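With one protein chain held back, the other chains of the complex are shown just where they sit.
So, chain A:
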Amino acid sequence: MAVRLKSVITIPIHRMARFPYYKSNLYPCTEKLLRCISSTPRELQGAPLKPVLLNGFQRTLLSIGAAAMAVTDPTRHDMVATLGETTGHKALVRIHQKMLQDEEGRLVLQDKPRISSSTVNLPALRSLPEGTLGKCYTNFLDNNKVTPDSRCTVLFIEDVELRYVMQRYREVHDLFHSLLGMPTNMLGEVAVKWVEALQTGLPMCAGAAIFGPIRFKPKQRSKYATQYLPWAVKVGSESKPLMNIYYEKRWEQQVEDLRRELNISPFMI
């Protein structure tokens, strides 16, 4: 029996993978030139705040104080941010490694893009057609009355690369909300924190995911237990790392395509 060997083996791939969106706006320059782009994060308004070097005692005191303040006063988002910075070193190193291993993640680390109202053209995104990532993101910002400028600058991390990873995590949090379709109420926030905890491993996310539901009312608790929690755990464990995505190059991509690409299963009520 003659076995005809194919000289070229074609592996069926998703049509979107053939034309990766993040490469469509690629600068017409070589890889080497890309590496020459300055690795210091672009500073936003005002003088950059000096990073603070903490010793062990300060770190412990700050973590305990920030945790206590975050739990007693939920409006203190800066305390949640501080807690993330003081406890997240190992997790940040892991995220950084994962980003370096992914092509798109490496590009994000080279370019170090920032998301704020001065670096992202929000009116242009609002004018995009419905169903695109940019439109979905601006709808989210408008419906929940938030801006991308409300994130604190990272203060307590020494290494420039890790500081950028932390800042990026903070700035794409709203994009996670848009992608997952979760609102900014307590249930939505805890669900997003579960996904982030499972993907990034940041202790602050895990803490918020586990202790956040303490403040739930009984109706919220039942919804959480039956719908939000199983879905969030499923998405967190199955989906591709959301930190690796160069969102700035994908504003025109259809959100559903991006969700399929990242293996995010839709939330069914």
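To be clear about the criterion, contacts are C-beta pairs under 8 Å (C-beta built on N, C-alpha and C of every residue); 3 or more make two chains touch, one makes a residue touch a chain; residues count from 1.
Throughout what follows, contacts and distances are computed from a predicted model.
Per the UniProt record, the chain missing from the shown structure is "2-methoxy-6-polyprenyl-1,4-benzoquinol methylase, mitochondrial", taken from the list "Carboxypeptidase O-like", "Metaxin-2", "2-methoxy-6-polyprenyl-1,4-benzoquinol methylase, mitochondrial" or "Urease accessory protein F". Touch with the chain that is not drawn comes from one residue among A:V52, A:I210 or A:A225, which is A:V52. By the touch definition given at the top, chain A reaches the unshown chain through residues 49-50, 52, 55, 57-58, 61-62, 65-66, 68-69, 76, 78-79, 82, 155.
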